[in-house]
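Incomplete set of chains, arranged as in the complex.
Each chain carries a letter (A, B, C and D) given by its place in the written order, and its residues are counted from 1.
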């Protein structure tokens, strides 16, 4: 999984029927020092994440292993809201 | 999913038989500020997208989770036409 | 899918038994302006492509969704020979 | 698989229910000379790895081929703790 910060929301009224009712969040990828990278993904929210929260997301077929996304054309899902992580003994982020 | 702008169309008369009848669109990947990137993909259209529209596309096995693409050698599908998104409270795109 | 130009052929006599009889083509990835990129892939030919032709290829599990490649350790397949495409109203390639 | 060094731990109390009880480790990708790269992944631990250890991890659907991760939204798993490797006859790492 990769780390990201939810930076925004997206609306798409015309979409695959199986995607109806899902929430799309714009996620900026961050590195292990909690700094922004140039990467992003639009992910389906599986855990009730909100703008500003730091999350973990899974991509590819693993993004379909949730009740919300199974058998749907979804290749990125937020599967956890991060409380904290540390690297080399230093706390890099606390919610 | 990633964001893209449909910039063109592609014709391939000789192809896997299971790909007959599908529409191929040339999609320029864009970033969350609606700016072009160097990335592109040729995607199958699952939602009636047209040239000039901003779309979301799914790749990998997730691209086969639509009626049009199931069990076909397709690794990119347009699964939504984007109405709008915002980042940090700023509207970045409106259809 | 991505666009590529078939630039060569490859022979591998010692290989997974399920790959016997398949044709391996060296494919240079090209961009939407028909210019070479630094990327390449060795793909199984599913459509009778020849050296010099511009093709579309699928990667990952989607590369196994053809009669030739199903259930085989193949992660790239040529699934179409391109006739033409256009970007922004300009024809970028004609066979 | 890629090589990585376990550099930290991550806690996420709010997550997909199927991810309960799994251990998340922050893994810095390393190259074949045992030098750090800019890449990282947060991986589920399948083998009892600890901070400081050099591991191999698998990504994508292959990350779900363990008892701990099957059918879960997990796209990276540590599937081995590395004892040693050599390149060109030189031992690059010994545990």
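One rule holds for everything that comes next: contacts are C-beta pairs under 8 Å (C-beta built on N, C-alpha and C of every residue); 3 or more make two chains touch, one makes a residue touch a chain.
Remember, it's a predicted structure, so these values are computed and weren't measured experimentally.
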item	value
Whole-assembly copy number, given 4 chains displayed	5
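Keep this in mind: only the chains that are shown with their structure count from here on.
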item	value
Separation of mean Cα positions, chain D and chain B [Å, integer]	32
Distance between chain centroids, defined by C-alpha means - chain A, chain B (Å)	20
Contacts with 2+ other chains: residues of chain A	60-61, 63-64
Contact graph of the chains (line, ring, star, complete, other)	line
Touching pairs among all chains present in the structure	A-B, A-D, B-C
Chain B residues within the chain A interface of the complex	1-3, 31-32, 46-48, 56, 58-66, 77, 79-88, 92
In the complex, chain D residues that touch chain A	7-16, 18-19, 24, 26, 28, 38, 40-43, 60-61, 63-64, 71-76
